[in-house]
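Quick one: the structure is below, and I'll ask about it shortly.
Removed: one protein chain of the complex. Kept in place: all other protein chains.
Up next, chain A:
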Amino acid sequence: MVTDTAILEAVGEVADPEVPVLTIADLGVLRGVRHEGHEVVVTITPTYSGCPAMDLIRHEVELTLQALQVDGRVETVLSPAWTTDWMSEAGKAKLTEYGIAPPTGRRAVGGPVMLSLTVRCPLCGSPDTTELSHFGSTSCKSLWRCNSCREPFDHFKAL
């Protein structure tokens, strides 16, 4: 009998195909494990509604369950909505090391005002940076440039 903790640990190691240094546990995409009769149900939540990585993540989790010889399935839940607040501190550190500025602060919902918080350059650490575009190489990122070292970089935007 594989314990829930062991299942969570094993499936938590599945990497995000778009940011491979992060696991789904780091991201907070992995929501939990529960039992339905003889079946184990692993719940995951998408970062963005249209996140194209979800199908692959689901598949990888299924393969991990098979490897553990656990009879289970994967369920996608939308509520409560994913937020960058669920990203682990370890995950944020890994992101910076990978060259992506981690999310800062919390995104206010509903109001039209955007808070402009400093995003530090993940390469040289300078706080003197400029946003080039709200939208980057994937839904979860925006595109920035460092005014000190002049390097462009991705920022995992707060949601």
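Convention: a residue touches a chain if its C-beta (ideal position, glycine included) is under 8 Å from a C-beta of that chain, and two chains touch if they have at least 3 such contacts; residues count from 1.
Just so it is clear, contacts and distances are computed from a predicted model.
S.K.: The complex lacks one chain in this depiction; which UniProt name from "Cytochrome ubiquinol oxidase subunit I", "Phenylacetate-CoA oxygenase subunit PaaI", "Cobalt transporter" or "Iron complex transport system ATP-binding protein" does that chain carry?
M.R.: Spelling it out: the chain absent from the display is recorded in UniProt as "Phenylacetate-CoA oxygenase subunit PaaI".
S.K.: Looking beyond the chains shown, say which of A:H35, A:H59, A:R73 or A:H134 touches the absent one.
M.R.: Counting the whole complex, the residue in contact with the absent chain is A:H134.
S.K.: Contact with the hidden chain only, please: which chain A residues?
M.R.: Against the left-out chain, chain A lists 46, 48-52, 77-83, 107, 109-110, 112, 114, 132-139, 143, 159.
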